[in-house]
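As you look at this complex, bear in mind that one protein chain is not there, while each of the others sits in place.
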Amino acid sequence: MANLPVLGEWPVLRQIAARDASGLDGTAESARTRALRPRTASADRVARSVCPYCAVGCGQLVYVKGERIVDIEGDPDSPVSQGCLCPKGAATFQLVTGTHREQHVLHRRPGGTRWEVLPLEQAMQMVAERVKRTRDETWQERVEEEGAEHQGDLVRRTLGIAHLGGATLDNEENYLLKKLYTALGIVQVENQARI
Amino acid sequence: MAECHPVAFRWVMEAKNRGATIIHVDPRFTRTSAVADLHVPIRPGSDIAFLGGIVRYILENDRWFRDYVVHYTNAATLIDERFRDTEDLEGFFSGFDARRNKYEWESWSYEGVQGVVPAAGHKEVYGEKGAGRHDLRAANVTERETDPTLQHPRCVFQLLKKHYARYTPELVEEVCGVPRALFLEVAETLCRNSGRERTGAFCYAVGWTQHTVGVQYIRTAAIVQLLLGNMGRPGGGIMALRGHASIQGSTDIPTLFDLLPGYLPMPHGVLPDRGLDQYVSNNASATGWWSEFRKYIVSLCKAWFGAAATAENDWLFDTLPRLTGNHSHMTTVAEMADGKVKGYFVMGENPTVGSMHGALHREGLRKLDWLVVRDFALTETAEFWRVAPEIDRGEVRTEDIATEVFFFPAAAHTEKDGSFTNTQRMLQWHHRAIEPPGDCRSELHFAYHLGKRLKALHAGSSEPRDRAIQALTWDYGEHGPTAEPDAERVLREVNGYTVADGEPVPGFAKLSDDGSTACGCWIYSGCYAGGVNQAARRKPQGEQHWVAPEWGWAWPMNRRILYNRASADPEGRPWSERKRYVWWDEAQHRWTGYDVPDFIVDRPPSYRPERGATGLASLGGDDPFLMQADGKGWIFAPAGILDGPFPTHYEPEESVIENPLYPQQCNPARMEWHRRENPYHRAYGDPRFPYVLTTYRLTEHHTAGGMSRWLSWLSELQPEMFCEVSPELAALKGLRNGGWATVTTARGEIECRVLVTRRMRPLRVRGRAVHTIGLPYHWSYVGRVRGDPANELIPFVADPNVSIQESKALTGDIRPGRHSFGRRSVTDGEALQEPRPTGEEAPRDLPGLHARFRHPPVEPRK
Partner (left out) sequence: MPGNPARDYQLTAAEAHALEARAGRQEDGPCQMGFFTDSTLCIGCKACEVACKQWNQLPDDGFRLTAMSYDNTGHLGASTWRHVAFVERETPLPGQGSPRDGVEAGAAAFGPLRPCGQPGTTSLLADQVSPSHVEVPVALGPTEQAMGKFSWLLLSDVCKHCERAGCLEACPTGAIVRTRFGSVYVQPDVCNGCGYCVSACPFGVVDRRQDDGRAWKCTFCYDRLEAGMVPACAKSCPTASIQFGPIDELRQRAAKRVEQLHARGVGQARLYGESAASQPGTAGLRAFFLLCDEPEAYNLPPDPVVPTKKIADSWWAMAAGIAGLGLAAVGAVLAGRRTA
């Protein structure tokens, strides 16, 4: 039937060939069905990753095709998770590819009633300038309050700037943040470990 | 555990299948209870009474592991004769300073040895004015008095017996609402499954930490595990189940106010201007592993300040900022509400939903000059200025909020390289799969480029205060279309390197205090040994033995079980063949086993330190807990814990009963915030708020919902805020399954749907019915599915050791129907507190009594 591709698609002929009188044994499979392969089979590459939700640290495989993620699932090699994921881990694909993700820097002016889009570079510079300004304005070389328990103590810091968050970040990110803040004299640095 | 860590629970099911007994102690019957052998409903806030009851059961019935306890714990150590127990002082230990609501720890010391440095470091003990008296520690811990027969009335063992003598099964029943027979079954099961041949493990999550006595909950479990010989052994231990991918990492490499990387304390204002030597002397120990302290701080300064850090300028240590007390999350938010904080960075966290008292957080945000939020979507924290109940009510106008807000979209873990540290201290590298979309960037990118800009802004300054930012080493490369810094170069700095040639050090043992090495976090040293990213190792589990040491990398030095020397007996032989893990190999003259031995590898079990030995020489061959100055597991904590050397049952800040054990109702050292916006209910018996509230998570959502409430696949599984109540409470209050209810506290009011379920049970406590209302806390005002946030109900109040709030046990009221006006104590004054009850309010603390218990000042020993 190789010579008769169109006829070959006619299930009756396949039924006869397969001696499938009832037609219930798969001879009705369409070309699409016969060509079915997992979408991961054609992935360009697979990155090894770790689930971003809780601290169990389940292994993930991230399948990429055409610079888009096509699938995320458990890594069977992981001694932690052996390929399993919980519902949150299994939803990671939606977390990282979902339309809920903002892709622009947004700015709300003091007293403003709406968000405005800002270019990334400009926003970075605005933040850097605000950090410098606030730090300069609130710098505390020594405790100067009269009668304070620590009056006269050298403290070299600002209590005008604070940070929150870190448990969802990478170690390397926390390291740079802590290093930068400490060098700037920012001490009110906290994260989810405190709750 | 099955609720919030289903994949970790795989291994519990595995254990069950192999014959383990699973006991679940929880106010609610959860998915864990459904497959446990025994579910023990307990009154929220009563766990120390329950665990203390187990301690007493072990002692009274002689079920403790004698060889382990005598050799590996401080049970035999004698305590200062001035020590007084809570049994003597109506709920206080000796040394309470009523003026400051703090304990002085001198009377808790080992006999003749003051100020022993604990494994966790000194915390605030040395942060006080006049602290840092190193001379107090003149006596060496090797000279402490012990009684190996455990008979001396002042030895830890006897003090422990006395402390828990009243924690009887009857008392457990009365305090916890756990029937005696059920409690005894738990205690007996635990004892039966401990000893040479068997081990038992504890697993806990924030159900234990979110209390005003949270640290002491875990301490009590540690005492149980030490008495039963379950620490440092396979199948034993205490496992903290933590809720975020790298919450362990963010504690090790801390974005926390009181720590530098590797649990080195932040410098404190009490230090002299030139403070390095004093800082080291305050925090180093003469004995045990912390005797190496100086190497770690000097190497950190070298990593941060590079060539600018020299011996002459004390490695620029004095440029580091200093603390003058508590600067934790809640303190900072309170100061924000007072207008003292001007700028705030929030990254991957949603505090107006996930933290206590969301309305007070929003008040703080309204007082800022600027706020930077980095997340995937516009969270409630980013939108506080236009989506909030006080704005709906017109109490606050968006136009009047002067805060400038920046929202930066964050890159996902699939869009960046980096490591997470999981709850077992294991670093695992995740590789970038694709570039981030649009303007999404990693926090690494943000921190690096912000730092670069700030270095440029400060480059020309001659101000001394700008010296640190100028000297800061900040070379991490830039690659790709977004100029992303190289995360591996950061990891390399974290690992440490020799300054001369930049070669990575193999581990912290090679660090020095002469400036020849740099290391960003000493406990992570070794994670880049040999120039190889050890965290990225992925040897398949099937190709290695059961400990799987070549998957990822665990600190310290790839040890998978801490203090694993304790898995062998004092002579270095495994306690049992079944539980064999690490042992002494006489032929090779070294410790060996399945794991990296957590011990000095060639120190024989027979080694005994000379009296007066210092440094690592002070650790005997039978001292497994080598981070402690005495190498012993601390049943009694002579230092390092701010609210007592033994855990003691106190009632939560807000309770339905008075403390059945002591006249002192609550933890006397707890942190309170007395502010108009933060009203507390009566200590107990408040007629307005007769029920217990407890908050928790569900499998289908993640914490404050930033990573789940926007996803349809998760949101459809738990689409709405609800509360859970027993059929009895439902009948009492007229609540209908599927109907609506309004839950109130003095802080706020919320509406939610109702699940009436037998999984919630009223408990019999002191002869009364105690009803608990369960509240998941995932929902809030934006996102794909919405609902009122439970944390609007929770006050600011905290454990003194770690400044963590109490959201697992408080009081509140419930009524059927939708009656919330969205009122909050912050913006609506005191309406929620009406009508005020009449009658005398029982105090939480015993005023006037404190002073009596205070000891005369202790003269420093010469």
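Which chain is which? They are A and B, in the order written, and residues in each are numbered from 1.
In the analysis below, a contact is a pair of C-beta atoms (placed from the backbone, for glycine too) under 8 Å apart; a residue touches a chain by one contact, two chains touch by 3 or more.
Note that the structure is a prediction, hence the values are computed from the model and not measured.
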Residue in contact with the excluded chain [from B:P506, B:P690 or B:P816]: B:P690
Of B:L89, B:V141, B:L182 or B:L316, the residue in touch with the unshown chain: B:L182
Which of A:T40, A:T138 or A:Q151 contacts the chain that the document leaves out: A:T40
Interface with the undisplayed chain - residues on subunit B: 2, 6-7, 9-10, 13, 24, 29, 31-40, 166, 171, 173-174, 179-182, 184-185, 429, 431, 531-533, 536-540, 542, 550, 656-658, 660-663, 665, 682, 684-687, 690, 698-700, 712-720, 722, 726-728, 731-732, 737-738, 753-755, 757-759, 761-762, 764, 766-771, 784-785, 837, 839-843, 846
Where the unshown chain meets subunit A, residue by residue: 11, 23-30, 32-33, 36-48, 61, 63, 71-77, 81-91, 93-94
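Basically, only the chains that are shown with their structure count from here on.
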Intercentroid distance (Cα basis), subunit B paired with subunit A, Å: 25
Subunit A residues within the subunit B interface of the complex: 45, 47-60, 62, 64, 67-69, 72, 75, 77-82, 84-92, 94-96, 98, 100-113, 115, 118, 120, 123-132, 134, 137-139, 141, 143, 148-150, 153-180, 182-195
